[in-house]
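Every protein chain of the complex appears in place save one, which is left out.
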Amino acid sequence: MQEKKKLALVVQSGTVDKLYCAFILASTAVAMGWEAHLYFTFWGLQSLVKGAMEKAGLPNEYKHLEEPMNKNLQRMKYPTPYEMLKRLKSSALFKIYACTPTMEMFGTKKEDLIPEVDELVGAATFLNIAADSDVNLFI
Amino acid sequence: MQEKKKLALVVQSGTVDKLYCAFILASTAVAMGWEAHLYFTFWGLQSLVKGAMEKAGLPNEYKHLEEPMNKNLQRMKYPTPYEMLKRLKSSALFKIYACTPTMEMFGTKKEDLIPEVDELVGAATFLNIAADSDVNLFI
Partner (left out) sequence: MQEKKKLALVVQSGTVDKLYCAFILASTAVAMGWEAHLYFTFWGLQSLVKGAMEKAGLPNEYKHLEEPMNKNLQRMKYPTPYEMLKRLKSSALFKIYACTPTMEMFGTKKEDLIPEVDELVGAATFLNIAADSDVNLFI
């Protein structure tokens, strides 16, 4: 049997534009039957803190586009990033990793994170997954 | 016959430093006989709106370097990002894709985009191209 294709993302950013990129790519990959492995680090990791992802906005340089974008998203009934993450969790193809060095740097505890996180791991785990993936991106 | 090497870029940024990275990598790849596939999303997609790429500047944090950089570029007779894009279009190895989910989010229409865009596609098309590429980067 042929092995599944794999997408591996480092999610370093926590702004809503980058979170959408990550979850749209992951949702598309999973819909195509690929595995999707998302490794959250730095500001991406911070967005996994309970309550944080709902507050994510656009970067300062694009703040003026937040209101028209949000209106379009509501009109389209587009899911929020956290809703996309929760839908993705219904698939066994989707895995979320929290970066342990970042957690130490910012004093983030396991219990601070949303329950959807699969594993707390270091960069070695991510590199091994990435080396075995078809598409790797740093977002 | 050996298949051509392939470069696949997600161009998510619209600032001039990132556009130069994308087009320098693409120009180099094409000069080496590789295919170069550029998928423009979010602020990258916005830079494909007619008249937008000519106005792209440095990110706010680096605005103070814009004037010295522009002077050096003029002295070097360096092409602008849009000039690089137009030169690249003379090669059949170079393709530009506009991200349809971004177009919906921002209410961007096909007729708003520069005529050099090859195709309007979703993330599935990009992932299939990327899985078949030698180098994938998210810019």
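Lettered A and B in written order, each chain numbered from 1.
We adopt the following convention: a contact is a pair of C-beta atoms (placed from the backbone, for glycine too) under 8 Å apart; a residue touches a chain by one contact, two chains touch by 3 or more.
None of these values were measured; they are calculated from a predicted model.
Participant: Just name the one of B:V49, B:L120 or B:V135 that touches the chain not displayed here.
Facilitator: The one listed residue touching the chain not shown is B:V135.
Participant: From the list B:E3, B:E61 or B:E111, which touches the chain that is not on show?
Facilitator: Candidates B:E3, B:E61 or B:E111; residue touching the omitted chain: B:E61.
Participant: Could I get the residues of chain A that touch the absent chain, sorted low to high?
Facilitator: Those residues of chain A that touch the unshown chain are 10, 12, 41-43, 59-60, 101, 104-107, 122-124, 127, 130-131, 136-138.
Participant: List the chain B residues touching the unshown chain?
Facilitator: Output for chain B: 5, 7, 17-18, 20-21, 24-25, 28-29, 31-32, 34, 60-62, 65, 68-69, 72-73, 76, 78, 134-139.
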